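Missing here: one protein chain of the complex. Every other protein chain is in place.
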Amino acid sequence: MLNIASFLDIAAPYRAIFLDSYGVVKNYQGLIPGAPETIRLLREQGKIIRILTNDASRSPEQQASRFAEQGLPGILPAEIITSGMMAKLFLAQKVKSGRVAYLGTTAAASCILQAELPCVPVGSVDLENCADISAMVFLDDEGFDWNTDINKTVNLLNQNNIPVIVANGDKLYPVTQSDVSIATGGIAKLVESILNRKFIHFGKPDTQMFNYAFEDISREGNFMREEVLMVGDTLHTDILGGNKFGIATALVLSGNTHSKDAANWISSTGIIPDHICHSIVG
Amino acid sequence: MLNIASFLDIAAPYRAIFLDSYGVVKNYQGLIPGAPETIRLLREQGKIIRILTNDASRSPEQQASRFAEQGLPGILPAEIITSGMMAKLFLAQKVKSGRVAYLGTTAAASCILQAELPCVPVGSVDLENCADISAMVFLDDEGFDWNTDINKTVNLLNQNNIPVIVANGDKLYPVTQSDVSIATGGIAKLVESILNRKFIHFGKPDTQMFNYAFEDISREGNFMREEVLMVGDTLHTDILGGNKFGIATALVLSGNTHSKDAANWISSTGIIPDHICHSIVG
Amino acid sequence: MLNIASFLDIAAPYRAIFLDSYGVVKNYQGLIPGAPETIRLLREQGKIIRILTNDASRSPEQQASRFAEQGLPGILPAEIITSGMMAKLFLAQKVKSGRVAYLGTTAAASCILQAELPCVPVGSVDLENCADISAMVFLDDEGFDWNTDINKTVNLLNQNNIPVIVANGDKLYPVTQSDVSIATGGIAKLVESILNRKFIHFGKPDTQMFNYAFEDISREGNFMREEVLMVGDTLHTDILGGNKFGIATALVLSGNTHSKDAANWISSTGIIPDHICHSIVG
Partner (left out) sequence: MLNIASFLDIAAPYRAIFLDSYGVVKNYQGLIPGAPETIRLLREQGKIIRILTNDASRSPEQQASRFAEQGLPGILPAEIITSGMMAKLFLAQKVKSGRVAYLGTTAAASCILQAELPCVPVGSVDLENCADISAMVFLDDEGFDWNTDINKTVNLLNQNNIPVIVANGDKLYPVTQSDVSIATGGIAKLVESILNRKFIHFGKPDTQMFNYAFEDISREGNFMREEVLMVGDTLHTDILGGNKFGIATALVLSGNTHSKDAANWISSTGIIPDHICHSIVG
């Protein structure tokens, strides 16, 4: 039913390749075997590469180092675009004073929120003395006590009417072949549901990240959207966003979307990739 | 704008009074001052009383004892109807084998789940060896580690296609004058959103609890629905459920619905109480 | 994967059988061939029968006549329980003055709304002079101009803060083997979404109809819930409602749920019937 092709055949006509990270280049076990070879071949063919990731917990530099440690050297921080960078831009442009509260690790906060404003984990906020908290950021699902700090976030946001930013809208991430863990976006959704509010979400499928990446490669040459391929494992982020931005899309079956579910999910969501392949390897 | 009357005037024509517990008879500080006197007066007037509560964490016996300790003696366990009792009935009628997993305290489990089936907290479930888990119950927001055990619940329910019961659908409860805490129903909503499923919810506004209470008082005499008044502080549970069951409803402003919001909330939800009063006292 | 049994084998141990109408006893072409024979056999075995339908557009009398015309004589009006009857009870108990506006045919209005209050189709309401409209009912998807009258309903409900009743919560009904039509519940959902309100829905899966039917058969004898079987073609109305009310449930594959989808839908919704059969015939 699915028309499955080889990744290199699919990629051949495109001049720029946007790759999701988790589920495409790596997974819970490390790099997808053969991924470095594929990326080397793409580069040899003169293609421009960008990694577009909704992982807002680490900076591009940290993610590049991690790729190198895992056996994929040569990815430059400038080739990595994270949803955290979008959130950081928003804060720089729209939040000019006060303190920024966050849920996440201090490492995530230090790399994402290194704006001029002081940052404070929700756990350290004093609810009796928080009128100067001017924005709230959901950064990561780790680094705090879920029970105490999610409840505290609800009460903080009931008191302070401030912009709330979700730096990674993903609801889930895989931790083993079969198990998943609730991600930042899932926790944000709980708080949205409790408060009956919608927060400001960054990351795919929003076209903003695609636009940022497209502007970025346009500094290296003149590109048409038809010359760009987005490669991802998730229909409602990678494929929907790529489709909406007007570039070609390829679904890989090496991550969130399994072979057995792909036809069914495509049909039930109406999010239709231009191409399908097992993985970026073969 | 609101037509506010005295509670005893409102209650006068009714022969049976259904009272929500939290926000009506008690709050985070203890009994609402004057509540015992009101209940004594209602009884003197020959009215039948029932407490209808979405608190599934304690048995009617425990809740009756707690009323007595707080200064309201004479409430019989048989006068208290909890959403946990509805969940318990469901389990007894529909789940006949296997083990029942739960999120909540062991105290809640012992009183609510005292069916014939063995119960196990999600934290103790071995995901490699759980094929005999035949139902899952959301009981309480306490008694487990939110991070570890909510994630484990997601993975358990991904593996086992079993009925999932939410014994208390409330999303929030107040812990101080201004602060709230996420309740069982909020946690269940997170898991429903992650799994893209709807669980089986018990408690108000479902008419089942009202029907149970009405059948119960009908054993003491012959009642028309028009002779029953539901008194509650929450529009979308107490008032919606009472309206739908066809009994009269009175909104009190001593709990979740504050004076300043009442007109606005009634108008925006379209859930219209027959009567409004400040509290059951005066 | 599905454990499919014969309907008569499934029904054997139960003393009362609740049947959905559309998709179970009849479909868009008329009676399901063999249905009259099955019902005759059930009666011969001494089983009590009730039809529980979310069709609020015709009275029990009209539905009984229609069964007889189509070749199924002997269904008494008293054996048919409609969601419209639940809505009618609500109006009688809770709406005591003013006029009731409705969307639907005049036939539906005349049989469902034959309360003491005058009824008026939304199309005839004068928005400049409608302060006496005291309730609104979504009855049927026919009998009015969708464009004009749905918009008028939105404006009426923006002006008058009144109870809004959905007499049939079904979103869809089949009109041929492959084609569907939007039902009253779908239209109500549109208006709810536009107004950001929730209306009062009657009909399955609400336990109220099950309770009404159970009380009704209890007048003919003493029944335990374990002795009742609900038979339906729709997971989220018939099966969910039956499960929640605590009776046994059988899914038939002759209506909304097709053989090829059943396992997948059961697994993805978590709504699990006790039994599955192709149809009530064989």
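Going in written order, the chains are labelled A, B and C, and every chain counts its residues from 1.
Criterion: contacts are C-beta pairs under 8 Å (C-beta built on N, C-alpha and C of every residue); 3 or more make two chains touch, one makes a residue touch a chain.
Computed from a prediction, not measured in an experiment: that's the story for all the values here.
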Going by the touch rule at the top, give the shown chains the omitted chain contacts.
A, C
Of C:L31, C:L89, C:C130 or C:I194, the one touching the omitted chain in the full complex
C:I194
So which of A:R66, A:K244 or A:H278 would be touching the chain we can't see?
A:K244
Pick from A:F67, A:F90, A:F144 or A:Y173: which residue touches the chain that isn't shown?
A:F90
Contact with the hidden chain, among A:L31, A:I49, A:A107 or A:I200, goes to A:I200
For review purposes, identify every residue of chain C that touches the missing chain, sorted by number.
127, 141, 145-147, 150-151, 154-155, 158-159, 171-172, 178-182, 186-187, 189-190, 193-194
If the missing chain were put back, which residues of chain A would it touch?
89-90, 93-94, 157, 161-164, 196-200, 206-208, 211, 225-226, 236, 240, 243-247, 266-270, 272, 274
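Just so we're on the same page, only the chains that are shown with their structure count from here on.
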Name the shape of the chain contact graph, picking from line, ring, star, complete and other.
line
Centre-to-centre on C-alpha atoms, which chain is most distant from chain B?
A
By C-alpha centroid distance to the whole-protein centroid, which chain wins?
B
For chain A and chain C, what's the span in angstrom between their mean Cα positions?
45
Euclidean distance of C-alpha centroids - chain A vs chain B, Å
40
